[in-house]
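Report on the structure given below.
Here the complex is missing a single protein chain, while all its other protein chains stay put.
This part shows subunit A:
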Amino acid sequence: MNAQPDGPEDRLRRFAAIWSRAVFPLTSTSSTRPEFEKQLLPLAERLSKALVAPAFDAEEGRAVGAALVSAHCTDPEALSRSLDCVDAYLSLYCGGDGDAETLRMRSARLQHAMAAGYAQALRERTLAEQEAIAQAALRAQGVVAQALHASEARFRAVFEGAAIGIAIADLEGNILQVNGALVRMFGGAEQTLRGRNVKQWTHAEDAPQVWRLYEELVRGEREHYHVEKAFYRPDGTVLWTNLTVSLLRDADGAPQYQLALMEDTTERRLLNLRLRYEATHDALTGLPNRTLFFERLEKVLGAGEGQRFGLCYLDLDGFKTINDSLGHAAGDRLLVEVADRLQSCATAPGEMVARLGGDEFVALTTGPDTQREVDELAARIMNALSAPVRIDGRELTVRGSIGIVEGPAGERSAAEVLRSADITMYRAKSAGGNRFELADPEADARAITRHGLTTALPAALERGEFFIEYQPLVHLGDGSVRGAEALVRWLHPQHGVLGPDRFIPLAEHTGLIVPLGRWVLEQSVRQARAWRERNADAGPFRINVNLSPCQLTHPGLVQDTVEILERAGVQPDALCLEVTESALIGADDDLLKPLRRLAEMGVDIALDDFGTGYSNLANLRRLPVSILKLDRSFTQSMQRFPADPVDLKIVEGIVSLAHSLDLTVTVEGVETGAQAEQLRILGCDTAQGWYYARPGPPERLHELALVDATG
């Protein structure tokens, strides 16, 4: 608008400026005042035109009043100030040269119309905005409600669809809601659950803490608890559950409800029980097995003071024969029958029968008075076995050996008790079987040592715990050392030096004698070579090595011996193998063949301990033997003076017989010079004994030989 100073347009703008200055502070517009003034300018123009229009129309005032509201002049004070402005300045600035009275009247009419228009517009705007905000609030609530509804629907779906049983109860225990899974767990009738009280859900197998935890929870002292709990179903069957109960609090934290989550573990529990049964029972006889027996025994042994136990360890006599001759099926039926009979023997509380495996059974009795009871139990068992067992039309006689262990709880471990019972049972068996024996600590100790030595033997050979001592063999004619007997010793880490009598039978029993014997042979042959090299001039020097019965039958004997001799570069005539008379009693040609082969090669064979068995003198001829070693029992009688003339005669006879068979005679156990002299007179060839030297290390023998050579 290019207004001329004080022209109508300039005057109009000045009016608008006054108006905007009056009203702007009351608006809440974010516009600036110049912008606001620009908004008012067209309104001022409308008023100005209406004021001077040829045909007056007060309605223009209405539009202007409404426009004020649109310009955010919503404070009624803005109207008041606007009317003041119009009243004071409209005619003045915009009235031109109009009639003053007409202008005043028209201005007043316009003001009335402005007020009416403003009021109407403000009312409409207010109503519209109230409507809008109310609608917004409603929609927002709708959205929230929908979200809540959706969430509630989801919760309900979760609640109903959960595989886990859910129940909600108040703090008095009244059940308010249960889900389908829970109803199904309890057998399907919802009415039997809803409205009932949690506290009725007691069960005989409830753990003692279950109801204490419950009380703590409903008192608000505990947020949740987790237990394994059984419930009675309406039909009387048992429901086992993993139960978790949580306390639900309201917004202010006060306890409000309890929530129970249950997982049905009935099946799993049954399966566990079955697996547990299978793991602890013998499939054939249905008796408790070794595992369960040990559990029970350990429990019994761990019982308090005053408690005792009695154990019968039964092994059937000759069961292997039955199994071998009649077959396993018959053997199994026999075991089942035995199991049944045993079970009928141990029916009192605290008694138990178990099958440890094979034909080994145990019966256990517990209580304060087992000393008497266990004997009776053993007697009952023997009695129960006495009647023959009928299998496949045969009457089988069953016999058993029982080892009994009885004692107070808390002293020994289960393994110790069972070992003692086992040892005692073997004692009963070696005493002929079909009997029971009572455990005896000394017998146990012996057996335990035997057992310990047996199990330690293989490692001992590997660790080099064996060594060899040599006892010289002296020619009775000239007193020269002609050889030595190799005697194996065991330097046991705990028991010290053990003689062959302590472990050779064990080695025989376990078969370890073969490698042990081979080792002894190797060592001795090597030693023989050393001596021969040193004393090349001292004449034939021979090493005597003992052969056990087991070695005798070992197929590798000849080959092993040859190899050992060859490897050491020793002639066969430097070796004499000693075989006991008893090992050769009744020997057939098969057994003698290896000895014969060795003898043919030049190895001497000595018959050891001659005179202790039922010596078949006639047999001597067919044995590949070149030396007789008279048992020390013959020489012992010569220690006395005067010697028993009968003994002298016998020895004389044997020597004469031997010589006539071209055998040389060696005597053992020579302890005195008189003995030695006597034996020389009787014609014995060589002697061995403490009179000459005790068994000792090879160096000792070397010294002895030197002494002899120089002497």
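Note that in this section a residue touches a chain if its C-beta (ideal position, glycine included) is under 8 Å from a C-beta of that chain, and two chains touch if they have at least 3 such contacts; residues count from 1.
In the analysis below, contacts and distances are computed from a predicted model.
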> What name does the UniProt record list for the absent chain among "cytochrome-c oxidase", "(2Fe-2S)-binding protein", "SAM-dependent methyltransferase" or "Heme exporter protein CcmA"?
Replying inline: "SAM-dependent methyltransferase"
> With respect to the chain omitted from the figure, which of A:Ala100, A:Val144, A:Leu275 or A:Ala445 is a touching residue?
Replying inline: A:Val144
> Which listed residue, A:Lys38, A:His72 or A:Arg233, touches the chain dropped from view?
Replying inline: A:His72
> Just one of A:Arg104, A:Arg125, A:Arg290 or A:Arg435 touches the chain that is missing; which is it?
Replying inline: A:Arg125
> With respect to the chain omitted from the figure, which of A:Arg33, A:Arg435 or A:Arg526 is a touching residue?
Replying inline: A:Arg33
> If the missing chain were put back, which residues of subunit A would it touch?
Replying inline: 25, 27-34, 72, 74-75, 125-126, 129-130, 132-133, 135-137, 139-141, 143-145, 147-148, 150-151, 154-155, 158
